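Submitted below is the structure of interest, expressed as structure tokens.
As you look at this complex, bear in mind that one protein chain is not there, while each of the others sits in place.
By written order: A and B. Residues from 1 in each chain.
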Amino acid sequence: MSTPTESPHSAAPADAQAPPRGEPVSGRADAVAGKPPGMAATVAALLRKELLVEPRTLESVPGMSLFALTTFVVFHFALNRNSVDGDLAAGILWVTLLFAAILGVNRLFVADADQGGFDGFLLAPVDRGAMLVAKALALLAYLVVLELVAVPAFALLLLGPSLPNALPSLFGVLALGDVGVAAIGTLVAALAVRTRARDLLGPLLALPLLVPIVIGGARATSPLFATHATAPAARWLLTLGLYDLVFGLIAYALFDFLLED
Amino acid sequence: MYGKGLRALSISTVAVMAIALSLVFFYAPLDAEQGFLQKIFYVHVPLAIVALCGFVAGAIMAIAHLRTRDPRWDMRSYVAIHMSLIFGVGTLITGSIWAKGSWGHWWVWSEPTLVSFLIVFLLYATYQPLRFAIEDPERQARYASVFAITAGAFVPMNFIAVRLSTAYLHPRVLGSTSNLPGPMALTFAVSLLGIALLYTTLCRYELTAKHTRAQLRDLRRRLSGETVDTQTRRPRSAAPTLHPTATHPTAMHPTATMTARAVGRPGA
Partner (left out) sequence: MAALELEGLARHYGEREALSDVSLSLGAGQTLVVFGGNGAGKTTLLRILATLLRPHAGSARVLGSRLPDEAWAVRGRIGLLGHEPLLYRELTARENLRFHARLHGVAEERVEQLLEIVAMTGRVNEPLRTLSRGMVQRVAVARAVLHDPELLLLDEPRANLDPAAIELVDPLIGATSGHTRVISSHDPSGGLAEADLVLGLRAGRPALLRAAGDVDPAEITELYR
């Protein structure tokens, strides 16, 4: 990529505020804009922007995590139980994670929609699918952080059986589920953000679509929460994997149509 | 364009349904276990099958819409989904009646078809609110198509997942269509055909009605000599409308020029 040293003003000292009048500042076109970035570079640029903005607004991750913790407390009182195991434990964990994820999904595109981020991206000579990938990766990152907070909290507050042996399998199942949630969550977020009832439509659309994830995830997790933990059944992992594949591809294929004005 | 063949279609629908009903009541044998109530199977399962096919058809039409940007595909997709949703409600109601009769409960979680339909119903019930929440008609159609395709892919996925999760509990009784003895199979086939025809006819009627309404609006506008620029007086709606503006690329009157308003209409 050529540097602007070919432009007439490279010799200007740092304290000069404006170039001499009458001379085009920008130099030749090819001196400035190099090759448009490929897919990976675009995703990297977008992801970098996401991860710069999120810590400054703290709109997603702290809210999701706090919500999960509060929900565990609510479950304690609602179910009137001090500890849960098996199916019940798996169910509580997945429901809580799902609803916390919905919070993150709701916020995912809000900054872009409100601050003209879509237009800025659409003007660039890049593959538009990169925005789906970048946003889904960001959502995935938020979900992982959420789980790093929620799972220990769950083990502490509600879970009866001890967890350490089952942890690797648990995180494996969660990872599979997270990918599906990220794919569908990003698609639904993009769909809902430019409608009138964006905060309502997001959950309404996402929850039914995520039912297979809940089915696969909860069924896979419940043997891990049994008093004598056993491995998850392969069929549930396959269900999750199939879902991830199908909806990952669909989200990627359809996303462009949502970005246009 | 849409009105063609409507009468033939209606007549054949009524005829086939009449035959199906007589077969159901007079020809199909009584089920040994469930007796007369089992006959609801001949309504419940065809409704389910036709509704599912309708949702998938809606998804395919949505793909056509996104590829061609022709709003007529969006209209067809909307009607297909809308009608399937109604047939889906029918599935839930007939299934519920059967469950009450057979098991004593209005709802059973052990029947995967019923459960899957509930989830699918909850999903497609958001289709119209989604459309209603988007004012720009072109964007409304586009977003609706994206939804229709996603939901269409979801339907089989959902069935697989729910089937797997209920597999342990009970053998499928309501929805089983395998191993049907001859007379039952025939009755089932005719019922299925009848319900499929009913679906197609109703969709055709709705499409024709919308199309006609659009033509009427267009004629009225031309007669009163209004310019095309008048603000639409119609309230915001979830249903797509065909608006034959002269500059529309897929105008119903493709020979209309861009600036001149032709008084005579070419045959539609």
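Simple rule for what comes next: a residue touches a chain if its C-beta (ideal position, glycine included) is under 8 Å from a C-beta of that chain, and two chains touch if they have at least 3 such contacts.
Note that the structure is a prediction, hence the values are computed from the model and not measured.
Shown as candidates are A:G34, A:P152 or A:P168; the residue that touches the absent chain is A:G34.
Contact with the undisplayed chain is limited, among A:T57, A:T70 or A:S162, to A:T57. If you put the missing chain back, the residues of chain B touching it would be 69, 136-138, 228-232, 234, 243, 245, 247-249, 258-259. Where chain A meets the missing chain, the touching residues are 1-4, 7, 9, 12, 14, 16-19, 21-29, 31-37, 41-42, 44-45, 48-49, 52-53, 56-57, 111, 115-117, 119-126, 260-261.
Heads up, the rule we're going with is that only the chains that are shown with their structure count from here on.
One inter-chain figure worth recording: chain A and chain B are separated by 34 Å, centre to centre, where each centre is the mean of the chain's CA atoms.
Interface residues of chain A facing chain B in the complex, by the touch rule stated above, are 184, 187, 191, 194-197, 201, 204-205, 207-209, 211-212, 215-216, 219, 235-236, 239, 242-243, 246-247, 250-251, 254, 257-258, 260-261. Considering their complex, residues 66, 119-120, 122-123, 126, 129-130, 133-135, 139, 142-143, 145-147, 149-151, 153-154, 157-158, 160-162, 164-165 of chain B touch chain A.
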